[in-house]
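All protein chains but one are shown at their positions in the complex.
Up next is chain A:
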Amino acid sequence: MYAQLVETGAKRLKTLEEMSPEEREFQEKIDAETKIEPKNWMPEGYRKTLVRQISQHAHSEVVGMLPEGNWVTRAPTLKRKLQLMAKIQDEAGHGLYLYSAMETLGADRDEEIEKLHQGKAKYSSIFNYPTLNWADMGAVGWLVDGAAIVNQVVLQRTSYGPYSRAMVRICKEESFHQRQGYQILLDMMREGTDEQKAMVQDAINRLWWPALMMFGPHDDESPNSQQSMAWKIKRKSNDELRQMFIDQTVPQLEFLGCTAPDPDLKWNEETGHYDFGDINWQEFYDVLKGNGPCNRERIKTRKNAIDEGAWVREAAVAYAKKQKQRAQAA
């Protein structure tokens, strides 16, 4: 979801008998729910898959600040502006927790960020959509962070210790994000003008399907899904998570007095879940490939931030050196 389509390098799953003694011991640890820590032996494929997944997740947090940054100067009240800034600061923090977790695997932060800028690393498809009106801030908090929570709550049990601990910390902070988003929409629906109410429905219409796409395509029998599940990097299938999200979100949607842009969305008494229409996966793959409405702008903004901030980082190093020399001289 924040990490979509993560390559594991697996062609098929090895059986316990086919594994080397080290691999077998590792798999048995995973099966016994023992967390893997940075200094433990791990298969190279496990390490690489985690670096890919955690870096994608971190990039998503960082790029995720941009659609919201668009509204900091335009928030309708000081209260909303402060809330939005606090949320954006949290996203930066989440990115940092995740980059730190990734570094415990021997990956270099600068190199991984460079891969993002070169278009070699992915981030969540959702952040390539524009935020066009103020209600989008509400819908992003409610739907996008809501979808993220469903995914991240499960990831708290992921097998790699530092990733799991970062998730615990992130989950604690996310519920503020979702609640503040929903409250924005609720206020607009309760106290807003007809035009403002229409904005809410418009935001939901545009973000509903992209939010459902966040969970990624159907899990097929691909070795990637199977390997990630066997290593317990992933704990639930994309379809299971998407269904959980829909089931919990539809009643909230109805409470708002809004509708989803899906004529097939309806409660199924038999299954005890909501049925929903087909997702346009072509759109998902197009956005992931770099052809969403905002892909180029997002990467350009990120690159500019790093390039134009270079002098600040250099100055900090020069200052630290000078301070050290002074301390030694004294």
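Heads up, the rule we're going with is that contacts are C-beta pairs under 8 Å (C-beta built on N, C-alpha and C of every residue); 3 or more make two chains touch, one makes a residue touch a chain; residues count from 1.
The working rule: contacts and distances are computed from a predicted model.
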item: The complex's invisible chain, by UniProt name, from "Acyl carrier protein", "1,2-phenylacetyl-CoA epoxidase subunit B", "NADH-quinone oxidoreductase subunit J" or "CoA transferase subunit A"; value: "1,2-phenylacetyl-CoA epoxidase subunit B"
item: Touching residue (missing chain; options A:Q89, A:Q118 or A:Q248); value: A:Q89
item: Omitted-chain contact residue, chosen from A:W71, A:Y97 or A:Y163; value: A:Y97
item: Of A:A32, A:L78 or A:V317, the one touching the omitted chain in the full complex; value: A:V317
item: Positions on chain A contacted by the hidden chain, ascending; value: 37, 39-41, 86, 89-90, 93, 96-97, 100, 103, 108-110, 166, 169, 173, 313, 316-317, 319-320, 323-324
